[in-house]
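Remarks on the structure that follows.
For this depiction, one protein chain was excluded, whereas all remaining protein chains were kept in their positions.
Chain IDs A, B and C follow the sequence of writing; residue 1 opens each chain.
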Amino acid sequence: MRRILVGMLFVTGCLTAQNSLAQGAQSPARTAGPGLTGSWLVTVDFFGTPLQIPLELTQQGNKLIGSIGGDKLEGTVESRSVHFVSDDGQGSKTDFTATMDLNGTMSGTIVSVDAADGKSDTHKFTAKRVAERVTSAPKMHEFTPTVFYRQFSPNNAPVLTVSPGDTIHTTTVDAGGKDEKGVSRVLGGNPETGPFYVEGAAPGDTLVVHIVKLQLNRDWAGSDDGIVDRGVNSDLAVKIKDNRNSVRWHLDTTRGVATPEKPGEHMARYSIPLRPMLGCVATSPSFAQAPPGTGDSGGFGGNMDFNEIVDGATIYLPVRVPGAMLYFGDGHAAQGDGELNGNALETSMDVTISVDVIAKKRIGGPRVESATHIMAMGLEGSIDEAFREATSSMAQWLMDDYKLTPSEVAQVLGTSSEYRVSEVADRNAGVVIKISKERLAGLGAGK
Amino acid sequence: MRRILVGMLFVTGCLTAQNSLAQGAQSPARTAGPGLTGSWLVTVDFFGTPLQIPLELTQQGNKLIGSIGGDKLEGTVESRSVHFVSDDGQGSKTDFTATMDLNGTMSGTIVSVDAADGKSDTHKFTAKRVAERVTSAPKMHEFTPTVFYRQFSPNNAPVLTVSPGDTIHTTTVDAGGKDEKGVSRVLGGNPETGPFYVEGAAPGDTLVVHIVKLQLNRDWAGSDDGIVDRGVNSDLAVKIKDNRNSVRWHLDTTRGVATPEKPGEHMARYSIPLRPMLGCVATSPSFAQAPPGTGDSGGFGGNMDFNEIVDGATIYLPVRVPGAMLYFGDGHAAQGDGELNGNALETSMDVTISVDVIAKKRIGGPRVESATHIMAMGLEGSIDEAFREATSSMAQWLMDDYKLTPSEVAQVLGTSSEYRVSEVADRNAGVVIKISKERLAGLGAGK
Amino acid sequence: MRRILVGMLFVTGCLTAQNSLAQGAQSPARTAGPGLTGSWLVTVDFFGTPLQIPLELTQQGNKLIGSIGGDKLEGTVESRSVHFVSDDGQGSKTDFTATMDLNGTMSGTIVSVDAADGKSDTHKFTAKRVAERVTSAPKMHEFTPTVFYRQFSPNNAPVLTVSPGDTIHTTTVDAGGKDEKGVSRVLGGNPETGPFYVEGAAPGDTLVVHIVKLQLNRDWAGSDDGIVDRGVNSDLAVKIKDNRNSVRWHLDTTRGVATPEKPGEHMARYSIPLRPMLGCVATSPSFAQAPPGTGDSGGFGGNMDFNEIVDGATIYLPVRVPGAMLYFGDGHAAQGDGELNGNALETSMDVTISVDVIAKKRIGGPRVESATHIMAMGLEGSIDEAFREATSSMAQWLMDDYKLTPSEVAQVLGTSSEYRVSEVADRNAGVVIKISKERLAGLGAGK
Partner (left out) sequence: MRRILVGMLFVTGCLTAQNSLAQGAQSPARTAGPGLTGSWLVTVDFFGTPLQIPLELTQQGNKLIGSIGGDKLEGTVESRSVHFVSDDGQGSKTDFTATMDLNGTMSGTIVSVDAADGKSDTHKFTAKRVAERVTSAPKMHEFTPTVFYRQFSPNNAPVLTVSPGDTIHTTTVDAGGKDEKGVSRVLGGNPETGPFYVEGAAPGDTLVVHIVKLQLNRDWAGSDDGIVDRGVNSDLAVKIKDNRNSVRWHLDTTRGVATPEKPGEHMARYSIPLRPMLGCVATSPSFAQAPPGTGDSGGFGGNMDFNEIVDGATIYLPVRVPGAMLYFGDGHAAQGDGELNGNALETSMDVTISVDVIAKKRIGGPRVESATHIMAMGLEGSIDEAFREATSSMAQWLMDDYKLTPSEVAQVLGTSSEYRVSEVADRNAGVVIKISKERLAGLGAGK
């Protein structure tokens, strides 16, 4: 069976929530009003798995209206007792009964009825208000990592809690787990620094990660001389059958170049400019999903291996668990498009990033912004599918944020698309579509 | 960076081990001889991750020879002290020093030196003998599941330990987590029965799972009316934009057919034969890999959704952790090729299977055998890649087990290949190549 | 620029015609009424290229109504003068002025105006009535080929004209151009017997080709020991680097098997059942398209290399030029799925087929029918795309001919689809979706 069909088997609201998330729909700003009015996050205990659903309530006297996971709801509040019923518009109703405790949290029971056989499921749930953003002076956090994780998991304890607007200065080990001194700290496979808990980030929001500065902190990088299968036809396979040996590069930060430590006969004068980048930046997927390994990628970002995630870039990632749970690592001193060797110039890194949260902004997949371009990324099992998803994601972006009609979207894509193949070395291939801000400046009705 | 490049960063032996596993190389039968002579499993504690490497020792006086992870080793044993050094043939050496305790387990320290910078890493390890198969009367186990897992993980506690040759009779919940009474038992997403620990199964072996009997144990199945994206072009996408609704099927075991409970106008007389199958059968991947969710598939099997995994079929899966850790679930009352709806006829199941172990038989991916055919499966990110891997896997099978030359392999494949598209509904697509046993009967030199 | 955008640059009607053809829309039966009433085929001379557009006229007094290429038209007829104007519904009008000659053919001038700049194009055209089917006794044609064509072209002179219902008995040379005596008759590359002109077949119709009997007429077939790239991963590429040698097979029609003439050590007892099939069956593409080579395939059929095109099979192909222009060839004594060697068991053949025409039945691509199944074929640049097109084509078939709703289509496909990978050896890959007639028997409202 295909993935989870939560909707068929549980509350319709969950499914709707996932869908509207996927479609990048946008909602009004987060609010907290009188009584229960405001934005909440419901957490249902589903046989041990926490399912999280955004809840919007408006209290008018003792009446409640609003929505849960996109489905309309109606209810009442009497003293500390809360009761409401949601309706998925197709005959399926879900009943919520809860009590408010002293610190303003709801705890109660959810009963959903399967329309097909009338059977009901009952589960416990809690609901907490999603914090409004408190404007405070941005802080700079110095953080020295002591553990490194090998899965993008919501279950790892946060290593640090930060607020939107804050900056973090820290380090990352290389893809093989070695630090700036060349000391092994963890099993290889892109071990990550983090997770960082971002205050106020809630499912349905977008996390903003700005790369302030990536600095090399040792003078060598590990790589190899393989070519990954996606780039190799049968003739080439025979010729490179003895490749896949380790190649170590010297990183010369003074001259700003990398050179092979033991160059072959024809490469004695070959050097490449240093251009430090992060191979991995990720939020955590939802609790309902198996935590991906740190070699994997998807809508949550992850091991994107895109060589424009450099100083000055901004990455937008969907928030799917409270606090977003930000991870990063897998620094590359430099990387050609596609990461053809399987390993780029893998090295440890000194990292400075800042974070922010856009409340109730839903995006379907990773987006990147540079000084000159907006970029949407497709990460799929083939380059063809990654191309399809990147293009469709950018089309959605132009409809959502630039309000273009479908015809206008096509005209802009046809004349202004730029494509990069970001990565072909992992389970997912990555394709990036870019549109220059110069072109975008001409768009918009009233602008 | 791409996946794990353990070799570059740790012991070369690990990498070699993985490679020879992938290549399906075959080794002689498992033996236990005098002194330390025999098959061992080394477990290195690599910053918390257990890395497991097969070790073969031959003791001659106080000399030790053998191999670890495919690399040659030499050493000595003095009283309870064991010491040996492995060499990867490219200048990288790894040093093992251990003490035998009273119950015959080694505990010690492994020191590996990085050839590039001469730096060394030190880790603790233990080594245990891999049990020889003890021939005993096969047992029948009655097992009633109380927990259901949503990841193919080596970290879940085994629910039952069985021996090669044993039979297990148990039940599975449907893909949505509902049992034979229609009661929700776990969050949906192919929750599995298991893991079953198979005595003596060690990394490098092959687990054999024989489907004795699959019986339906309730009278309905859940499905839907979607068509997954891999089957939908732009024209069809517009026509089916309102599909993806639940469809419930009545299972009539007396007549042996399934019919929609509320058939559309043209389907009042439409029925399909019941043909119960298991969507998921899996061993656990290694500890070094993030445990896949139960919607995923790969070399370990998993959510293969192949409609020939029915009564009488035998599935061969690689063993990658001690005990193999067998999982199964996701029963379908019937399924068309490809599982085009995303959901087949999802239902709970009464399952009888038997297990066996082929020692030191390494296979690269899932194989299936029926009364009439041998079948190799490719599970990859596109149908094209799945086709390529299935075909290459069958070619390897014919070389390994039928000793065909490359030219003979091609002649047999060209004249006898049969292909099925097993599944297109999940992250991996599946393609199966089949060769009939009638054709195979004509092969073989001395047969 | 992409293919032809006739519509943008010429008459809108052409484009519409192509579209409705592609969508497999169905029209009422062909009729010939009083005056000009009836079905016509317009041929526009577009700078030397004949563009052909179906025309439907109804004469009421001296008024004309009807449609051309799907666009509505209105006009008048006065004595021998005919004038009408078509409108594409988007402001673009095309004006037709013609004179009837004595044998009932229109000749005249077409003027189309480009809505964008008001510029007009003028071309000459003729229009002939499309013959109604005359019911006559089916004939058996004995035909001995003397030329063999290497393109599916409408420009080759027909070798024989036949009527719907007729049967043709003839021979084909093998893919390399050798005949039943082993004599070279033409350069290799699937040289074809034909083209056969089928009386009354007009663009927009469907040609029906029934395989009455395929008989081997020599005792050997040529093949090789390659494996085509679509089935070969990097490991296998290295192993088979010296393959691609010729392999000759002995065809034993008495025992009904083929065996390699010089079997390798392990194949001395290997034999495969003879199952003669045609690798190529094609109609001609339209005059506007470059004639495809006989190694190519597409909506017109062509080099499909599907091993169920055997005795008893019926192939449905779109008619795109007058007379359909039927070609066939590339006989295989037997072939595994996919034609993995690149060459199947290539041999000459004794062929008996019958033809028929379904007037005004438009299909998007090749369909095949056997005693037990209906089958739709996708022929595209990757297996993934071929799968998508095959599935979408079958969905359309179920909507068109079985009147299923989109929801019903999905339920039938999900439960009854069977897939074959028909061929991976050529530029296009082929995937076939099959549905058994037993399942289809349960469908249909009033049936």
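General remarks:
The criterion applied here is as follows: contacts are C-beta pairs under 8 Å (C-beta built on N, C-alpha and C of every residue); 3 or more make two chains touch, one makes a residue touch a chain.
Model, not experiment: these values are computed from the prediction.
Residue-wise, the contact with the chain that is not shown comes from C:S382, picked out of C:S39, C:N156 or C:S382. In the complete complex, the hidden chain is touched by one of A:M140, A:V183 or A:A410, namely A:A410. Checked against the full complex, the candidates C:E56, C:D224 or C:D356 give a single residue touching the omitted chain, namely C:D224. In the complete complex, the hidden chain is touched by one of B:M140, B:A237 or B:A441, namely B:A237. For the options A:E78, A:E142 or A:D242, the residue in contact with the chain missing from this view is A:D242.
Listed for chain B, the residues touching the missing chain in the whole complex are 229, 232-234, 237-238, 241, 382, 384.
In the full complex, chain C touches the omitted chain through residues 1-10, 46-49, 51, 116-117, 119, 121, 150-151, 175-178, 182-190, 220, 222, 224, 228, 246, 248, 261, 279, 288-296, 303, 305, 330, 332, 339, 342-344, 346, 380-382, 384-385, 425-429.
As for the chain not pictured, it touches chain A at residues 23, 223-227, 230-233, 235-236, 239-240, 242-243, 245, 247, 258, 260, 264-267, 269-272, 334-341, 344-345, 382-384, 387-389, 391-392, 395-396, 399, 402-421, 424, 429, 431, 439, 442-445.
As a working rule, only the chains that are shown with their structure count from here on.
At the interface between chain A and chain B, two copies of one sequence, more than half of the residue numbers in use appear on both sides, so the contact is built from largely the same positions. Chain centres computed from CA atoms place A at the largest separation from chain C.
Averaged Cα coordinates give chain A a centre that lies 48 Å from the centre of chain C. Once the centre of each chain is set as its mean CA position, chain A and chain B turn out to be 30 Å apart. Multi-chain contact residues of chain C (touching two or more other chains): 232-233, 382, 384.
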